[in-house]
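Reading through the structure tokens given below for one structure.
What you see is the complex with one protein chain gone and the rest in place.
Then we have chain A:
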Amino acid sequence: MLSMNNINKVFRTDLVETTALRDFNLTIDEGDFVSVTGPSGSGKTTFLNIAGLLETYTSGQYVLDGTDVSNLSDRQRSQLRNEKIGFIFQSFNLIPDLNLYDNVDVPLRYRGFSKQERHKRITQSLERVGLANRMKHLPAQLSGGQQQRVAIARALAGEPRFLLADEPTGNLDSQMAKSVMALLQEINQQGTTIVMVTHDPELAMQTGKNVFVRDGQISEHETLVPVALASNQ
């Protein structure tokens, strides 16, 4: 599903050069639920941005679902993001003056679906996260947990094969975090590959695989052993 080989990412300014990822190697198989942990500034978000085609890398090779993304144009990268990747952000990133229906509609518009197809997908996605009865509400009228559910519905509406979540529970209380995590697990069980960046070891333990990043590299000896794997060993 995702294969990164010797990926390097260097941020350059006139004065300094910062290496965010250094010979980063990672393979994620279809259907995996992978958590990425590590201290602040370790390169987690840079990895996620590169994985989501939001940022380019300095060297190495990245193959997403069989496509080498190195030489793709902006249009091709946008299309790939739109069709194959769903994003969930820590701060939900809903558009405040669009209601829930229109927020979920955004990626579908760029996909070029018909009105009927979009309506079907929006309704199904909102039903899946339990918010179908509030589709005309504005984001500000919802709790944080509900807003994150809308963001998940938006990510799911395009039926992506790959879901990238950047601290999806970072702005939620523990109860809401649990509920969002349960929803992500359910989505994963239905076949969607998920990569989740988190600071929370407890959440990381609930995924199928953990990757610990330090100084732009995977630190094998610090990698957590998720609950599911530990019980199998």
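Definition applied: a residue touches a chain if its C-beta (ideal position, glycine included) is under 8 Å from a C-beta of that chain, and two chains touch if they have at least 3 such contacts; residues count from 1.
The rule is simple: contacts and distances are computed from a predicted model.
Considering only "Cytochrome d ubiquinol oxidase subunit II", "Acyl carrier protein", "Anti-sigma factor antagonist" or "Putative ABC transport system permease protein", the record for the omitted chain gives "Putative ABC transport system permease protein", by its UniProt protein name. Touching the missing chain, out of A:G38, A:G52 or A:P139, is residue A:G52. Checked against the hidden chain, the listed residues A:N82, A:T123 or A:S179 yield one contact partner: A:N82.
Within the whole complex, the absent chain has one touching residue among A:S91, A:Q141, A:S174 or A:Q189, and that is A:S91. Mapped onto chain A, the footprint of the missing chain covers residues 45, 49, 52, 54-55, 74-75, 78-79, 81-83, 87, 89-91, 93, 95, 97-98, 106-107, 109-111, 154-155, 158, 166.
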